[in-house]
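All protein chains but one are shown in place.
Presenting chain A:
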């Protein structure tokens, strides 16, 4: 936040809000256009979770509990991972690159309200997350006979866990984008966070098989809670007893994700920069 804090609004608040909303939507449209035209990003961020699902479930076979196969366990984990990839990884890397190339500075030099930029990013992340989740669920239904949630309650849980999870991830992604010094190092700085979390959060491996200390570490991050919340949607209720706490802990899922949304917001406000770090000249 070293640069250009929000200027006092002199315009009528309502006209200003309308301007922010319309430019935010417009930016969202532009972000999506760019995203879907960038073939590599589409392939990697949308298909990567599909590949992960196929590869992992072909590696391990059999039931991990009565009536629950490893593939069943994997589906919610991979959906959560997909949300993390679109929300966190893709966003952190793309913003770091925009900043390094000066694209953020160019936007900051215009009278566009700063918030419109973030609204645009949020729209992009939400739309790509929905697309990604639909693709993953469709693949799991076809390949692994996954049952779609049967009750309105389950759909509701699916909705709020995904929304809170992807929001927390996106905010952390925006905050982390300020960490890499340049665009070349961005993937190297960002990817390890996502990679490690996938393995310790019950996304790729059965969470309760992990040593307790790893479980504790994982519990400090949002992915573990996203996976657990989504398991409550896709696995039979009987499986709740197999969880680390012998329950789905949906209350704690909400608490953990909301805490990360708050922390992510604070981190964003504290770290976001529109320009590269000082370079003299």
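Following the convention adopted for this analysis, contacts are C-beta pairs under 8 Å (C-beta built on N, C-alpha and C of every residue); 3 or more make two chains touch, one makes a residue touch a chain; residues count from 1.
In the analysis below, contacts and distances are computed from a predicted model.
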Listed names "ABC transporter", "Hydroxymethylglutaryl-CoA synthase", "Aromatic ring-hydroxylating dioxygenase subunit alpha" or "Ketosynthase family 3 (KS3) domain-containing protein", matching UniProt entry of the absent chain: "ABC transporter"
Residue touching the undisplayed chain, where the options are A:112, A:196 or A:214: A:112
Absent chain, residues of chain A that touch it: 2-4, 7-10, 23, 26, 30, 33-34, 37-38, 97-98, 101-103, 105-106, 108-113, 274-275, 278-281
